[in-house]
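Single-structure report; data block below.
A single protein chain has been omitted; all remaining protein chains appear in their positions.
Should a chain be cited, it is by its letter among A and B, assigned in written order, with residues numbered from 1 in that chain.
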Amino acid sequence: MSTTSRFRRGTVFLLVATAISFAFSAGAPAQAAAAKCGTVNLADNAWVGYEADLAVVSYIMKNDLGCKVVVKNLSEQVSWQGFPTGQIDAILENWGHEDLAAKYITKQKVAVDLGSTGNKGIIGWYVVPWLAAKYPDITNWKNLNKYASMFKTSESGSQGAFLDGDPSYVTNDAAIIKNLKLNYKVIYTGSEAALITSFRNAEAQKKPMIGYFYEPQWFLAQVPLVHVTLPAWKSGCDANPKTVACDYPPYALNKVASAKFMSSGSPAATLLKNFSWTNADQNSVAKSLAVDKLSDDAAAKIWITAHPAIVKKWLGN
Amino acid sequence: MSATVLAKPKPVQKANVVQKYKMELYLSALSAGFVFFAILLRGIATLPLDTSSLTSFQSWLNSVSDWIGNNQNSNPFFTFFINVIRDSIDAFVTGIQDLISQSIGNNASPLIGWLGIVVLLSFVAYTVANVRIAILVFLGLVSLGLLGFWQESMDTLALTLAAVVLALIIGIPLGICAGLFPRFEKVITPFLDFAQVMPTFVYLTPVTLFFLIGPASATIVTMVYAIPPALRITSVALHEVPWSSVEAAVSMGSTRIQALRKVQLPQAKRTIVVGINQTIMAALSMVTIAALIDAPGLGKVVVTALESLDIGKSFQAGLGIVILAVLLDRTTTAAASKVDTENSHLVSHKRHRQILLFGGIATLVALLISRIYSWAGNFPGTGLIGSDIARYADDIVNWIQLHFVSVTNAITNGVSYGLINPIQNLLTNSPWFVTGLAFVLLALILGGKKLAIISTLCVLGIVGTGLWSDTMTTLASVLVAATATVAIGIIFGVWIGRSKRADQIMRPMLDAGQVLPAFVYLVPFLGLFGATRFTAIMAAIVYAAPASIKLMADGIAGVPASITEAGIAAGSNKWQMIVKVQLPSARRALALSTNQGIIYVLAMVVVGGLVGAGGLGYLVVAGFTQLNLTGKGLAAGLAIVLLGILLDRITQAAAARSMLERTK
Partner (left out) sequence: MISVRHVWKVFGSNPTQIIGSPDANLSRSELRAKTGNTIAVRDVSFDVAPGEVFVVMGLSGSGKSTLVRCMTRLIEPTQGEIFFQEEDILKVDEKRLRELRKTRFSMVFQHFGLLPHRKVIDNIAYSLEINGVSKVERHDRANQVIELVGLQGYGHAYPEKLSGGMQQRVGLARALAVDPQVLFLDEPFSALDPLIRRDMQAEVIRLHHQLGKTMVFITHDLAEAVKLGDRIAIMRDGAIVQIGTPEELVAAPADDYVANFVQDFPKSQVLTLRWIARKPDENEDLSGPILPPTVTVHNSMRQIVESALPIRVMEDGHLLGVVTTKDMLSVVSGSEL
């Protein structure tokens, strides 16, 4: 080894080492505010309604409570998996998931149900608006077979294509189609993005399309999909996934948090417990985010300034 | 073998060769027989399975995953082993993040603010490479900030760094062992092959099962992906050291360790640095994929953008990844070539030392400033250029979508009805034993008995996963995508291999194409081609083509001048030159690019599941997100791996055979 490079390496190490120790010693400002609340790890699930909840909650946590908020983009199941490890402190909008609730709330006792978000969720079958306008009777499931051939695509063979979205949504569509003897085939688009793109293109190009969707969802503000009625949901009609022949139940969306976090005494825990708003509230923030492309903080700020009383209630004073 | 006695590896013996015409006869008979029986017996024993149904094997996998979940915090295997690993890796990654990316406390910058990092890394680039690279690093880092992704970039960098350090700590010593002990190399090679064939998305689920989500899992999956190149290239590096110098050292009484330390490693250094380069690039590409399991950084921006269909933003972040990749690649490449010149160039000591001293002081000052002033701590502004770039990207994609949609629809339908559907119908309707037997016979013809046994095991394994029918659906798309990839590889490879200018133009684009995460182009493709298998195939082609093209181009460019000159002397025209001289001479490259094409296409099967490909890819994705499909997802991952091994081995055998024929 030449002396040059040895010298060089030595210098670099020395300099880096000094620099780092310097940096450490220079002290860290602005730690005081965070001490009261500490760090809150919030799951961020993909849909924009959730983003709206998250934007508002984390804005309040950061600005009113002085928390350090860490947002984790995760799918629903993976978010639940974060409770036992402390990776996740709270899920802000949970859609059902009885199996996960059984596992983490009842059995492992690492999570707790914080009650409703105030939002009502609807899951069901939807068609593109132009189609509903042209064939008004299509919104009744009994007429679907009449139109099946219209929905044929390269992916569905001789049957009509029924599009499913994000694989993390538990759907009964295949069973419903079979049990109602509909001439359709479920096509798994594989992601919500794929599903939304498909709906949007179908409306723009005036092509027939039917698929799984849900509200509240910002996309409905852009393309107001039309709900198709299935045999009405009655308690227990969807108990056996193989024999389901009815619509999805209405969902009361709830919040779930880590048991450990809730007993930590953090002021953020109170906020999480009290947080609750309407579908209209959520949609207005969601629209700021998805359509107006505002940043999370900007969108949250608009809503918060307009609703100081609600925020005050959430904070418990 | 005693330590100072040296044994050179034995020369390999060549296998005997079935004559070529006979081979072709066998192959055509096999395909005719397959089609005949597949159609004759169609619909029998096709082993279909509903998406929501489970086989007992899959339910068993579910219970395994449940068991792991329930015992994660009680079983000693977890508390004393797995969790310890997780916690230490977590601490390591978080340490690096605190240093360069994550703010400590509220509103504060990380320990080293952006200015400090920019100056420090430029200085490091100068010391390991040269001034030009240092300037490149400086500009590149600043542009990351201007894109509006400073913190995300640093998160990606931190995670890459952590994974690379760990991968090298494990990979280099193992690579040295493999380089020194042929027997060890023999044992470890199948594992490396396996890791390389295994599509990256497939092991996300098993790893999170054990290590849960978070930086530790992200680091581990990245390591799994990055260790093989580090290990392999280190081993190659040692093999490359001239035997004579090792022998000379031993003849002078060196111990094994001395020979290694003073003779082999110094000479292997350059190649090992090339290996480090490969390791870094592999790690970077995996870190962006690891966003799916909560790896922070640019990958996460891309994934989130995909979820909200924000084309502009995903492109913007993708650009950030490309910049980061270019910086890391150029720096390590320059460092590798510097290892070479270091010996012969005697840089003027004094001047060099002055620059170093000056640079060192400047770095120190920058570090201090970045610690004290907030403008130097957090990158100012919110990505001024970034939003413009995003808007342009959005506009362009929208314009294309608006104007080409009828064309793209026609293409989608044409290819789907004309090509994918017939192949898929043939494969999914054929009895499993007919298709399986066809595979085994193909293996027997191309590779002999041993390969036939491996193929039999793979086929039975796939049947055992309970996902035969889904595997056939996936296979149909893989075949179409791989064929297209190879065709593109040949066409562009020949073009680039024959023309220096084409090479200069295309090379950077190919490089960028290789590091750009697939998620970036998924959304535009969805818009153009809908949620169809064709979209998945297109995404796979875009992902696989650069590697295929590069290999082919290198092969064509590497045809010895003596051969091409002979062709010209014989009066061949351009077309004859390509078809009769260059392509046959580049046969090895052709075989290699086919093999790599298939491997890359397979790696995209899971991504295809996100955009409507169905089959195994969808099941992996669904298993990843639905608790009661976890077992099925794992089984699907296993099926992909088995399919990968099957296709890899058979194409490799075909490649080896074509080589033998040529030497005959």
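Miscellaneous remarks
Going forward, contacts are C-beta pairs under 8 Å (C-beta built on N, C-alpha and C of every residue); 3 or more make two chains touch, one makes a residue touch a chain.
Keep in mind that what you see is a predicted model, and the values were worked out from it rather than measured.
Although it is left out of the displayed model, the omitted chain contacts the following shown chains in the full complex: B.
Which of B:S143, B:Q258, B:T333 or B:S469 touches the hidden chain is settled by the complete complex: it is B:Q258.
Per the touch definition above, the residue from B:G33, B:P266, B:G461 or B:P584 contacting the chain not shown is B:P266. Screening B:S88, B:S245 or B:Q504 for touch with the missing chain picks out B:S245.
The omitted chain makes contact with chain B at the following residues, 2-6, 242, 244-245, 247-255, 258, 262-263, 266-267, 269, 343-344.
To be clear about the criterion, only the chains that are shown with their structure count from here on.
In this assembly, the C-alpha centroid of chain A lies 31 Å from the C-alpha centroid of chain B.
Every residue of chain A that touches chain B in the complex is listed here, in rising order: 1-5, 7-9, 11-12, 14-16, 18-20, 22-24, 26, 28-31, 33-34, 44, 46-48, 51, 62, 66, 68, 72-78, 81-82, 84-85, 87, 99-100, 103, 107-108, 153-155, 157, 163, 166-168, 170, 174-175, 186-198, 201, 205, 241, 290, 293.
Partner chain A is touched in their complex by these residues of chain B: 50-52, 66, 69-70, 72-73, 99, 104-108, 111-112, 116, 120, 123-124, 127, 208, 212-214, 266, 291, 293-294, 300, 303-304, 306-310, 342-343, 346-347, 349, 352-353, 356-357, 360, 363-364, 367-368, 371-372, 405, 412-413, 416-417, 420-421, 522-523, 526-527, 530-534, 608-614, 617-618, 621-622, 624-628.
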